[in-house]
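Sharing a structure, written as structure tokens. Questions coming.
Only one protein chain is missing from this complex, and each of the others stays in its spot.
What follows is chain A.
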Amino acid sequence: MRFSALRILKEGLTGNKGWGAHWRDPEPKAEYDAIIIGGGGHGLSTAYYLAKNHGLTNIAVLEKGYIGGGNVGRNTTIVRANYFLNGNSEFYSHSLKLWEGLEEDLNYNVMHSQRGLINLFHSDGQRDAFVRRGNAMVNQGDDAVLLDREGVRKHLPYLDFDNVRFPIYGGLLHPRGGTARHDAVAWGFARGADMRGVDIIQNCEVTGIDIENGAVTGVQTTRGAIKTKKIGMTVAGRSGQVAAMAGMRLPIESHVLQAFVTEGLKPVIDHVISFGMGHFYISQSDKGGLVFGGDLDFYASYASRGNLPMKEHVMEAGMTLMPMIGEAKVLRSWGGIMDMTPDGSPIIDKSHIDGLYVNAGWCYGGFKAVPGSGSVFSHLIATDQHHSEATGFRLDRFRTGVGLMDEEGTGSQHNLH
């Protein structure tokens, strides 16, 4: 089934009876060439690119709940490529390029909206840092525009420019940054993978990883044993537990990150705004809700809900930046479980077990990476070689200290990111 304007017109005139299921609901086979654990954004995009780029179609995505029910459905939907360090920079650039062609590629409306992202700064020192970051982004081939105070005012007239503590000096505009509809991203990749023959198996929890003589031989699941020689784990948030099934300990601690949405409002915030000094960022969804969030609660948690101190902190930061937000009523808040690594950057690597590939540690930045992660991880699984745009995400960088990617410059230590 292909989506097109003509098809929508035809279905509209004939009672919308022709729309079928977007993917099948197959029974698990006894054996696959590769198994992806985790039917979230990263798992589904990995399966999609394995089929599309590498011709591997006898594969399955195993999801313990329903697809898109984890972090891909619990984030704040921001898509950007404004990283500074080598390793991160080229990868997120690669991912953003995939985003830009994604809707045509998938024939699926993921509502990718490049509305522009503005990072605000509030001192001369911060301006210098953002000039440097902007130059790094431009050198990477991406876009960055330095805005002075009046330049920011033109885009965001409603901010409190003369705040006593954080007066706005300017901002770094990333015009190609923006948002996408998170659920549609999961569904689009699921449909694309399914169309190419991938089995998406929901309500199928992996309960064990079979290893013989240092090599993967299959998985145990709540729907029976399945044989395979290659397993890719894409379960960020729960990586520690899945890795434990293979006897591995990862450099990851799971933390809760909260997000909030207000009642639907008329269009008021056209961009994504990042107020780093207040650990606050905000955008407006196409439904009208203001979607915003802050920093981690900063203690290990799998609760999918946070505590009051961070809620208050985020609301205070919002009021500091744009007092008008005080008129909006918060509709709901939720928490996502983040795989936090010591340096704040992800892991995409082989493990010491033959056939077990690790995609983990996405910290609080996994959503924008969804297409890029699937593209490079599928390359690793299919060829056993790192993709050229993802050579830095090595698991051993913590042990060796070589190639740490501490984007925030706070140190490679568990409680600092």
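Going forward, contacts are C-beta pairs under 8 Å (C-beta built on N, C-alpha and C of every residue); 3 or more make two chains touch, one makes a residue touch a chain; residues count from 1.
Please note the rule applied: contacts and distances are computed from a predicted model.
> Report the protein name recorded by UniProt for the chain absent from the figure; options are "Anti-sigma factor NepR domain-containing protein", "Sarcosine oxidase subunit delta", "Carbohydrate ABC transporter permease" or "Xanthine dehydrogenase small subunit".
"Sarcosine oxidase subunit delta"
> Taking the full complex into account, find the residue in A:109, A:241 or A:388 that is in contact with the omitted chain.
A:241
> Please pick, from A:262, A:301 or A:359, the residue that touches the omitted chain in the full complex.
Missing-chain contact among the listed residues: A:301.
> Just to verify: which one of A:252, A:376 or A:390 makes contact with the chain not shown?
Going through A:252, A:376 or A:390 one by one, A:252 is the residue touching the chain not shown.
> By the contact criterion defined above, which parts of chain A meet the unshown chain? Give residue numbers in ascending order.
Residues touching the hidden chain, for chain A, are 238, 240-241, 244, 249-254, 298-303, 307, 309, 342, 398-399, 413-415.
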